[in-house]
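Worksheet: the structure to be examined is printed underneath.
With one protein chain withheld, the remaining protein chains of the complex are depicted in position.
Going by the order they are written in, the chains are A and B; count residues from 1 in each one.
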Amino acid sequence: MQKEVMFAGFGGQGILLIGNILAHTAMEEGFEVAWVPSYGPEMRGGTAYCLVVISDRPIGSPIVRNPMHLIAMNRPSLEKFAPVIKPDGVVVINSSLIPVSSGRDDVDELLVPANDIAKDLGSVKVANIVALGAFVARSKIVDFEGIRKCVQEQFASKEKLIPINMAALDAGKKAANPNIS
Amino acid sequence: MAKTYKKPEALSDQHTHYCPGCTHGVIHRLVAEVIDELGIRGRTVGIAPVGCAVLAYNYFTFDFQEAAHGRAPAVATGIKRVRPDLIVFTYQGDGDLASIGMGEIIHAANRGEKFTTIFVNNTVYGMTGGQMAPTTLPGQRTTTSPAGRDVEDVGMPFKIAELISGLQTPAYISRQTVLKPKYIVRGKKAIKKAFQYQMEGRCFSLVEFVSTCPTNWGMTPVESIQWAEENMLPYYQLGEFKTPE
Partner (left out) sequence: MGKILMKGNEAIGEAAIRAGCLNYFAYPITPQSEVAEYLSRRMPEVGGVFLQGESEVAVGYMLFGAAGSGERAFTTSSSPGVSLMSEAISYISSAELPVVFVNIVRGGPGLGGILPSQADYFQATKGGGHGDYRLLVMAPASVQEAVDMVMMAFSLAEKYRNPVMILGDGLIGQMMEPVEFSDHLKSEPSNKDAWATNGMDTRKSKERNLVKSLFLDAQLLEEHNLALKAKYDRMKQEEVRYEPYNIDSDYRALIVSYGTMSRVCKTAIDNMKTEGIEVAMIRPQTLFPFPINPIRKAASKKGCVAVISFELSMGQMVEDVERSVQGKCPVYWHGKAGGEIPTPEEVIDKVRSFT
């Protein structure tokens, strides 16, 4: 079984990082993974996106026209990728910055005010981690404890940042499952 | 009878291919004598250029590499960076160093690569048949400047020793010649200094030699020496341009 997740936003939102964290977690769980970035002029201030492919067998094409899931952190990203997501995929929309929906009724759309949640936690910079937490909680693509461990490792060299990032993950989870405390 | 003249160990028995009156032979010998005197033959690597001295490796008895046109300073950089214990020198002419290899020599000098360059300037491309070089004097006739070098068209000749002295990093820059015995003694001293500075681990060193090309200048050896003294030495002034502080 192969699953693909598209992370998209603008440069500086930490798009590549959350893709990296998911890929790393999946690898630790024993999956084959590939992390494919966009690169080039668009790196410099424009849109940033990366695709994470997770599979239980060797990954063939790392280029996928129709990813299963989408995390859209800004409006152009949503407009670009929402139409190509596979039916039944999870589409996380950063509703703090995106005032519209995906326009799809065959996907599992999840509105997460990631920037607002992050601001409440003390730094808008962790909006990406909020979105990641929401996505993992909703899609169950990897174990949530696994992603917590991986975020901790990611910030091991900047220990001060661990608490806010853990809080961001949990806030994301809560946003994904508002009925579960 | 005591032997008063013998061939340096660093010089081979091969007859050179150089033309009668060419100064490469003298400069080769000076380099070889210095290497003998410093006792570094077993850890020296020379780099031959493209041009008349392309076969220089045949005339020395230590390790040698033969570079592509102008690239000797890059080759020397590669050797010296991976084997800092070796003594490395390039031996280059004016077309090789000052035209096609200008980029390599300037950058190697500016990085302060710890090798030595022996630069032989005779104002023409010798091997390819006397074409105009970056160091051809104003008005000087060559096979590609038949009416004489037109500085309005191609600019003034490069003064390499001065140019490289403008960089902060190099350790030792000198211009010498071998046109007469008195110059030869000074020329050898300069080569020796350059190698000694390298052995001390100091940065880049270069000795430029004002030289002749009787064949391509269309002169006898004696005439060419006279021409060089009268025409080259006023433009290419001898002396030390940079010494270590």
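The criterion applied here is as follows: contacts are C-beta pairs under 8 Å (C-beta built on N, C-alpha and C of every residue); 3 or more make two chains touch, one makes a residue touch a chain.
Remember, predicted model here, so these are calculated numbers, not experimental data.
Q: Could you tell me which shown chains are touched by the chain that is not displayed?
A: Output: missing chain touches A, B.
Q: From the list B:I79, B:L163, B:M219 or B:L233, which touches the chain that is not on show?
A: The single option touching the absent chain is B:I79.
Q: Can you tell me which of B:R71, B:K114, B:R149 or B:K192 touches the chain that was removed from the display?
A: B:R71
Q: Check the options A:M6, A:V36 or A:V136 and report the residue that touches the missing chain.
A: A:V36
Q: One chain is left out of this view; which of A:G12, A:G60 or A:P87 touches it in the full complex?
A: In the complete complex, the chain left out is touched by residue A:G60.
Q: What residue numbers in subunit A mark contact with the hidden partner chain?
A: These residues of subunit A touch the chain that is not shown: 20, 23-24, 27, 32-37, 39-40, 59-65.
Q: For subunit B, which residues touch the unseen chain?
A: That gives, for subunit B, the contact residues 41-45, 47-48, 54-55, 57, 60-68, 71, 74-83, 85-86, 103-104, 107.
Keep in mind that, in the parts below, only the chains that are shown with their structure count from here on.
Q: What's the distance between the Cα centroids of subunit A and subunit B, rounded to whole Å?
A: 63
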